[in-house]
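Subset of chains shown; positions unchanged.
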Amino acid sequence: MKKRLFVIAAIALLLGVFMPSFIAAQDAGDAVSYTKAEVDGLLEAKATTDSTTMIWMVVGAALVFLMQAGFALVEVGLTRAKNTANILMKNLMDFCLGSLAFFFIGFGLMYGADKAGIFGTDQFAMLGIDPADWAGKMRDWFFQVVFAATAATIVSGAVAERIKFKSYLIYTVFLSALVYPVGGHWIWGGGWLANLGMHDFAGSTVVHSIGGWAGLMGAIILGPRIGKYIEVDGKTVVRAIPGHNLTFAMLGVFLLWFGWYGFNPASTLNGNDPMIAHVAVTTTLGAAAGAAAAMATAWAWFKKPDVSMSMNGALAGLVAITAPCYAVDPIPAVIIGLVAGVLVVLSVEFFDKVLHIDDPVGAISVHLVNGIWGTLAVALFAAPGRLSGNLENGGVFFGGEGSLAGLGVQALGVVAVGAWVCVTMGVLFGILKAVGFLRVSKKEELQGLDINEHGADAYHGFQHFSNM
Amino acid sequence: MKKRLFVIAAIALLLGVFMPSFIAAQDAGDAVSYTKAEVDGLLEAKATTDSTTMIWMVVGAALVFLMQAGFALVEVGLTRAKNTANILMKNLMDFCLGSLAFFFIGFGLMYGADKAGIFGTDQFAMLGIDPADWAGKMRDWFFQVVFAATAATIVSGAVAERIKFKSYLIYTVFLSALVYPVGGHWIWGGGWLANLGMHDFAGSTVVHSIGGWAGLMGAIILGPRIGKYIEVDGKTVVRAIPGHNLTFAMLGVFLLWFGWYGFNPASTLNGNDPMIAHVAVTTTLGAAAGAAAAMATAWAWFKKPDVSMSMNGALAGLVAITAPCYAVDPIPAVIIGLVAGVLVVLSVEFFDKVLHIDDPVGAISVHLVNGIWGTLAVALFAAPGRLSGNLENGGVFFGGEGSLAGLGVQALGVVAVGAWVCVTMGVLFGILKAVGFLRVSKKEELQGLDINEHGADAYHGFQHFSNM
């Protein structure tokens, strides 16, 4: 039977790819293999301290994992019902393919040993790890993979409702295997920006702006959704395309915020750090202030306390406080959040009404604009004595000696990472577009990606009208 | 442009409010500022023990935070589609504004130093904290803010589908800044009820009954939703107004239950307490018995295993076991839950059919009635040797010497807190009503709050019929 043949082919193909590396692992067995007793012995002396860090980071990473659900729900909720299944699949598979890519390639590029400060060159597929380092490496990989997945999934919202599913899978592997790890290496992996003294505690730049820049490139190169910007008498009319389920979107925001209590506090990378709760407090205040400010701004501007602006305000506050959450005190955290909340409203309007870049969920304004704001805010608001290097004596608003230089390094990091992501992702999306692979056909877009890409009806039995 | 001016005004307004306190913080800098090395040094000796408590309470608080999503979903699910966006906004913003209010004012009233046992008088905005206490204070604030937010959000369900959004925001700031902290101070902050020996481990009174009393006052002063109680031939006919999404409601219940594993077990406030799992066990059994008893009661009464009664039974069991979860053994926990499950069904019917107080989600029956029941249950079922003071020798059912006095103190606490909340909230809701600010217009209520208050359609593209 034809079906059987397909299945056998699939099995052969899938196993064929990985069996060699499995055999390689066995060959490298002397290095990888170790007994439980050996590991216990090696770690016994400092067991307690290490245990706390271990369970702290594993729990933290699990919370960050749940942010995948949050991203999926925000994106689903703010887009149309006809593209729901496609969005769900993008958000599931970017984690699945992305984590495999990060395992085989990305982690080594990001955290492997290097000399030039550009990218790492070992630890691919966790091969060749010293048995004494095994527990720590596993812990670190688990914690890092969920951050990589966050960066990848940010893009999904910006390119929603028009990107081909296959293109999305290609993009997500590319970002998780190469773009994110190299950019991340510069700041978190001991690379050249780290050496310059850049501070990005939990990833306003590493995670959020990388995702944001990639989303920006995707949104520009894809172009807007059909019907978003229409020409009427030589003038561009901007049309709103409402999402289909605000409850899903809000649940997504709550899950993201919840996950952020892993994202930021567990980025101490140390379960014994007395600053853990401090980070949770600044994170809370930043998010709360962001939502409040966005609501107030939207209320003043549009005369209504807008739901999606308020939600994006909370997320903007969270993104902005991600880099400075450790370095700043609570009241500056409130200020950073307030600015983020105002910024996100201005930015959403600016990208939509002025630049006509179609970002269905506001991902660029939330993650890129506020990722940049948060990265710079470190140098403005850092409390004296909290950081090392240029910002040791406090940020610009504390008049810390060297703080302007510190601000310069933060800005340099923003620009450098932005250039890296825009060039690499621009080339990738450009090639995909050139070969006609990037975007679904007009007919498919109008009918919805669910039925065309996945043969699915996400809300079977319910009538819905979602062409516009 | 007018819009620009509005935004600039908004920024100025928002920043203007907080900049002074930021400057104050800098002035008080000598007291607040400290280096990481100093903190590390201070805490090094007892680092391990403290670490366990730190990560335990931070994780616990994060779980409690997620209860915000649970409350939002229960309320959304049990009300009509036309008010969804409004409910989501209430549940997001009560946390956001409430946490800011609790930061600047509430925490100091609740946990600041006092002499008379009525309210605290320092630690506002966490200013003036001894650097040596910083880590612990941050940990305590983060744990407490999510409890304050829970109390605030309980009210949302009782006043749903008719309160003006602005009124709700005013109420939530008032409760989070003043009403909850003062009531909480009496029991948890070293106030006069604590001095009398009142026991409320995780907040059946402090959190749930405060929220419940406030909800009761709101529901009474607002009056019922249009069409809930209609006069037909001089008799009041009570009409059911079904919710629009039981899946959301049930997911909310599961998230609340999940969050309760932070709420109760982490209320040990100590990661090294060997009773942590005991608390998780009694919590589980109380909830399970509550759901089972409510289902059975509803089944016997209405001939159907009713979904929303069963859900409220689980929540009732959780509320009731919240005060006694530490003091009682597993079998009494089952009994407390069984009683809670029966109580909640009786109470929902009583408030609806007899008193004609319109509580769309049953919040008063769940949180107030069972908050009282749980508070009294401590004095009935406490195991000997588990508590100090009057209940040291066990509760009334153990014939503990002094247990009747203990029961009296519990009852006194219930009444005193109830009086405090009813008076303060009665005055606030009364004033709001007097100035015509409390309730939306009839037309707005009939059309739905979403379109009128937020310009939103929560399920765009889906037809729904929800006037009744």
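By letter and in written order, the chains are A and B; residue numbering begins at 1 in each of them.
Note that in this section a residue touches a chain if its C-beta (ideal position, glycine included) is under 8 Å from a C-beta of that chain, and two chains touch if they have at least 3 such contacts.
Because the structure is predicted, anything quoted here is derived from the model rather than measured.
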Subunit number of the complete homomer, 2 shown here: 3
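The rule we apply is simple: only the chains that are shown with their structure count from here on.
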Where chain A and chain B are represented by their mean Cα positions, the distance between them in whole Å: 33
Chain A-touching residues of chain B, taken from the complex the two chains share: 3, 6-7, 9-11, 13-15, 18-19, 21-22, 25-26, 32-40, 43, 47-48, 50-52, 54-55, 57-59, 61-62, 65-66, 68-69, 72-73, 76, 84-85, 88-89, 91-93, 95-97, 99-100, 103, 125-126, 134-135, 138-139, 141-142, 145, 165, 245, 248, 251, 453-463
Of chain A, residues touching chain B in the complex: 48-49, 52, 55-56, 59, 63, 80-81, 242-247, 250-251, 253-255, 257-258, 261-262, 265, 271-272, 274-278, 280-281, 284-285, 287-289, 291-293, 295-297, 300-302, 304-307, 310-311, 314, 329-332, 334-335, 338-339, 342, 345-346, 383-386, 398, 462-466
